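Every protein chain except one is present and positioned as in the full complex.
So, chain A:
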Amino acid sequence: MKTTLKGFTRHVLLAAAALGAAGLAHAQEKVKVGLMLPYTGTYASLGNAITNGFKQFVSENGGKLGGREVEYFVVDDESDPAKATENAKKLIKRDNVDVLVGTVHSGVALAMSKVARENKTLMIVPNAGADELTGPLCDANLFRTSFSMWQPSYAMGKVMAAKGHKKVVTLTWKYAGGQQAVDGFKEAFEKGGGKVLKDMTLPFPNVEFQPFLTEIAALKPDAVYVFFAGGGAAKFAKDYAAAGLKNSIPLYASGFLTDGTIDAMGEASQGLLTTLHYGDGLDSAKNNAFRLNYAKSYKAQPDVYAVQGYDAAQAFNVGLTAVKGDTSKRAELIKAMETAKIDSPRGPFTFSKAHNPVQNIYLRKVEGRENKVIDTPEKSLADPARGCKL
């Protein structure tokens, strides 16, 4: 009995000492970061880039977030919406993570956000662009460090109208992401006086484009607007050029048509114009330092996904630092993130009311192997966050 009491006293004393030293007992424990990202399948390289970016910020920050060491809990989401709920629950219930970071695939991210909302877990989306996440499904605990589908597409609509294109044909896969991109584009393009002759879609992830190229040639629009990504994007650009359309009808795209696909497209990529929140040749001290560090750490050039991962860590760090590592002060943590100015390699951004980045959208042109930034058609563009009640 005596020893137990002595042990107890010692523990209290130790805890008191810890309190005195670090201010808070919490600061001694590691902060638990759940990374739920694709590490296999089509999006594996995106998941890896996001992870690399996240970890790069942590190491630049002395291996800590909000003054606390970091412990990672990693789950491969396989970009499979059917497994999303279970995977997210594992991280939240079993591993008890302080923040859930994920993911690339919008369908998976939507399912994750539902679990996070039910458990009131802080969640940061480092890519998935579904408008809903910061629209009708927005939540106080949910932040996004990437973009909404609407943002780059809206900017592209404005660019194409300003270039004097009047009649345009659109083409995308028939899924929510493609639909939202086309809607965003149309909103700005029609506002600018343009007219969409025809909206064409094909089932995801079908890549037989030949019938549509024939249609485009028959309709003879002033320009073509598309939304594609990955292998399908590479094939589309090649088919478009091989059909001889690239020289007669200019092709524009928002989003990721030319990200990670330039090598695969070869000659067909040259001169393509796209809009996105990041690009090559952004000459700022922050971006240069980021790119140099990334290249040193991972022996690879960073891409937009790495930036989004980096900013996810950065945004969480701002919140956690404001509460001195005490995650129980959730309201204050969120408040700090909401009011923060994130010093991103893409250029500084703030969060909108719906927690989506208010950011510049750049017009990029493919030159050599780079998406060179040639203009900034939208400065600090905020997503309209339709349906969000925050």
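FYI, a residue touches a chain if its C-beta (ideal position, glycine included) is under 8 Å from a C-beta of that chain, and two chains touch if they have at least 3 such contacts; residues count from 1.
By our rule, contacts and distances are computed from a predicted model.
**Q** Given that one chain of this complex has been left out, which of "Deferrochelatase", "Branched-chain amino acid ABC transporter permease", "Integral membrane protein" or "Nitrate reductase" is its protein name according to UniProt?
**A** "Branched-chain amino acid ABC transporter permease"
**Q** For a quick check of understanding: of A:S45, A:S284, A:T350 or A:S380, which residue touches the chain that isn't displayed?
**A** Answer from the full complex: A:S45 touches the omitted chain.
**Q** Specify the residue from the set A:P136, A:G244 or A:G387 that touches the hidden chain.
**A** Touching the chain that is not displayed is residue A:G244.
**Q** From the list A:K30, A:K93, A:K195 or A:K220, pick the residue that touches the absent chain.
**A** Missing-chain contact among the listed residues: A:K220.
**Q** Which is it among A:A140, A:A162, A:A176 or A:A264 that touches the chain not included here?
**A** Selected residue, touching the omitted chain: A:A264.
**Q** By the contact criterion defined above, which parts of chain A meet the unshown chain? Give residue numbers in ascending order.
**A** 40-45, 48, 174, 200-203, 205-208, 210-215, 217-218, 220, 230-231, 233-235, 238-239, 242-245, 248-249, 260-261, 263-267
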